[in-house]
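Once you've had a glance at the structure underneath, I'll fire off some questions.
All protein chains but one are shown in place.
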Amino acid sequence: MAASAPAIPRRRFRLPFSPWHLVLVPATLALIFPFVWLVVTSVETPAEALHFPPVLIPRELHLENYPNALAAAPFGRFFLNSAVVAVTTVLCNLVFCSLAGYAFARLRFLGRGLLFAVIMTTLMVPFQVTMIPQFIITKWLGVHVLAQVGINHLGALILPNAATAFGIFFLRQFFKTLPVEYEESARVDGASRLKVLWRIVLPLSAPALATLAALTFLDSWNNFLWPLIAVTSTNQMTLPLGLATFQGGHQTEWTLLMAGNVMSLAPMLLIFFVAQRYFVRSIAATGLAGT
Amino acid sequence: MAAPSVLLRRRRTAEPGRGRPAPAGAGRRRPSRSEQLTGWGFVTPGVAIILLFGAVPIVWSAVMSFQRNNLLTGNTPFVGLRNYRLMLHDPVVAQAVEHTFVYTALFVPGTMIVGLFLAVAMNRKIRFISVYRTAAYATMAISTISEAIVFIWLFDPSYGVINYFLSLLGIPQQQFLNDPSQALYVIVAMTIWGWTGFSVVIYLAALQGVPQMLVDAAAVDGASKWTTFRRVTLPLLSPASLFLAVWLTINALQLFDEVYLSTQGGPLNATTVLVYYLYDQAFQNFNFGYASAIAYFLFLIILVVTAIQFRVGRRFTHYRS
Partner (left out) sequence: MRTHWLSLAAASCVVALGLAACGSDASNGGSGGGTSISIWEGWTGAEAKTFAHLVSVYQKQNPGTTISSLFVNNDNTLQKVLTAVRGGSPPDIAYLYGSWAPNVAQIPQVVNLTKVVQRPGVNWNDFWVGERDVATVNGRVIGIPALVDNLAVVYNKTLFAQAHLPVPTASWTWQQFVSDAAKLTNPAKKQFGTAYVTPGSEDTVWHWEVLLWEAGGQILKPGNKQAAFDSPAGLMALNTIRQMAVADHSMYLDPTDSAYANLFNSGKLGMLVTGPWDLSGFPNVQYGVQIMPSFPGTTGGHQTISGPDNWVIFNNGAAHTAAAEKFLLWLTAPAQVKYWSLHTGDLPTRHSVTTQGFLSAMNKALPGVDTFVTNLGNVHQARPQTATYPKVSQILGTMIVSVLLGKSQPQAALTSAAQQVNQALASSNG
């Protein structure tokens, strides 16, 4: 065999595309398979949806399920409610969890460790047990503090989740991975801690912030149990509660429910599709290329 | 967004009298007053909300666990440790503990490994990468009921696809959700599928913190791809791994939705996990005091497991500072 430059590996054959596609395509198929069922059911007739094993190739596309689903209940309102709650929750989380996460990661103050532990413990008790006290607290706040955060208001869906232990924990872990030299040198330059957070740490944390935003949005959008308990009139219902109107005790309107599910998924997928570009930063932005 | 590189000029701190700044958290210097105040100032908004809506209900529930409470009347007499004593003698609690632990031990590593593998695969700029990543995320977005329906069908003993493939391999028909010894594993599969997206998203974000420089340096030094991964990338991913391990464990120990929507704890309690059992006690048997006691017991378990994870994690995680 002729000698070749040692640094260039010789390939026997070249695929016209990256070999990773061979891994990702089957993986993706396995991941989206339930969606195939979901979408197919949403364009079937109700009779076709009542088959077991499920029918995966509908005879014709019944797209009228979509407008029918929208017309069955005030979905425009539900969508707006869900959007308001989700967007506000995400924004509040980004602000509060960045502040607290940074403090837990970098600042030292009396009781830091204990406080962090206490916050983590709030993740450890299931909602079935805490929902009654939470209901009572929310009701009290609505009566004695601010009506908009009381029972049957969107504020009641926003406030309990405006900051989560998950967000604080996640950002704390992420902030700790950042090289502290940048922050220290800015401090030496006389920047306040808030400025350091705002101008140095957060820009470096774009992937983590985008991730937290996407996950918080998802959690808020799909949240069912607390809105079920806290909402007592139809015009305050969120999307998951609205979709539940297709599920009766004995019968479920599967085609409408799945059409509704597809429409509910679409904004989330769109947001993720946009956000995931920020999940992956170009290396140039870190400034590590030049030292 | 303006590139922050302008602010990232590394400065050698060569001024006399100032040594190298100590890494944060080393505790070698006393935190200044302003640092204390700033620290408290930063945490207060978030912590206040979490304590009000999280900690207060937990304390409340603790009180309820010492009562006999059927949720129907306001009559909730204190019964001391009676609920806890009942728990020790309840065979279903023992089964639920076992199932919860088995489930967690399979689910957490499974999800982390699958997620890590896919995140590494998706951390590159090839065509359609946005589609692949969105597909991973989508598994988190799908409603649990849709997920449950599809998996129930896939694993149906007579009509399901899994048994069909197994029959092609000559394996006899498995009973899956009808078999007390297999049902829990079906739930494991279902939930690993559902949480893969989360794992991928976390690892993807963390992979951005792995400087390409280090990876390239290792390659130049002659390390194989696998060695580089094991000795450079993995350690740098350790904070994310710790986070995932803790978060997935906390969630796995509180498994409920998938069990409720598929097997309802059956067959013969094979998929009864602690949260499902306490829900059943609270809202089907009206033993809310007992349910609160079970919740507290679970809380202690989660607390201990998480503390152990943090302790062990501290030895294995490398924070760059």
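For reference, chains read A and B in written order, and residue numbers begin at 1 within each chain.
Assume a contact is a pair of C-beta atoms (placed from the backbone, for glycine too) under 8 Å apart; a residue touches a chain by one contact, two chains touch by 3 or more.
This one's a predicted model, so the numbers in the text were calculated from it and none came from an experiment.
A.B. asks: Which residue among B:Phe101, B:Phe286 or B:Phe310 touches the omitted chain?
C.D. replies: B:Phe286
A.B. asks: Just one of B:Gly54, B:Gly194 or B:Gly265 touches the chain that is missing; which is it?
C.D. replies: The missing chain is touched by B:Gly265.
A.B. asks: Among A:Ser205, A:Gln236 or A:Ser264, which residue is in touch with the absent chain?
C.D. replies: A:Gln236
A.B. asks: What residue numbers in chain A mark contact with the hidden partner chain?
C.D. replies: Chain A touches the chain not shown through residues 46-47, 50-53, 73, 80-81, 84-85, 87-88, 91-92, 94-95, 131-132, 135-136, 139, 148, 151-155, 158, 199, 203, 228-229, 231-237, 241, 244-253.
A.B. asks: Residue-wise, where is chain B in contact with the chain that is not depicted?
C.D. replies: Looking at chain B, the ones touching the missing chain are residues 1-2, 70-74, 148-149, 152-153, 156, 158-159, 177-180, 183, 262-269, 280, 283-286.
Everything below uses one rule, namely that only the chains that are shown with their structure count from here on.
A.B. asks: Roughly how far is chain A from chain B, centre to centre by C-alpha average, rounded to an integer in Å?
C.D. replies: 15
A.B. asks: Of all residues in chain A, which touch chain B in the complex?
C.D. replies: Interface residues on chain A, with respect to chain B: 17-18, 20-21, 23-24, 27-28, 30-35, 37-38, 52-54, 95-97, 99-100, 102-110, 112, 115, 118-126, 128-134, 137, 159-160, 162-170, 173-174, 176-182, 184-186, 188, 193-194, 199-200, 203-204, 206-208, 210-211, 214-215, 218, 221-222, 240, 243, 247, 258, 261, 264-265, 268-269, 272-273, 276-277, 279-281, 283-291.
A.B. asks: Would you mind writing out the residues of chain B in touch with chain A in their complex?
C.D. replies: Residues in contact with chain A: 1, 3-5, 7-11, 13, 21, 23-25, 27, 31, 35-40, 42-43, 45-47, 49-58, 60-61, 64, 71, 118, 121-124, 126-128, 130-143, 145-147, 149-151, 153, 156, 159-160, 193, 196-198, 201-202, 204-206, 208-209, 211-213, 236, 239-240, 242-243, 246-247, 250, 254, 256, 275, 278-279, 282-283, 291-292, 295-296, 298-299, 302-303, 306, 319-321.
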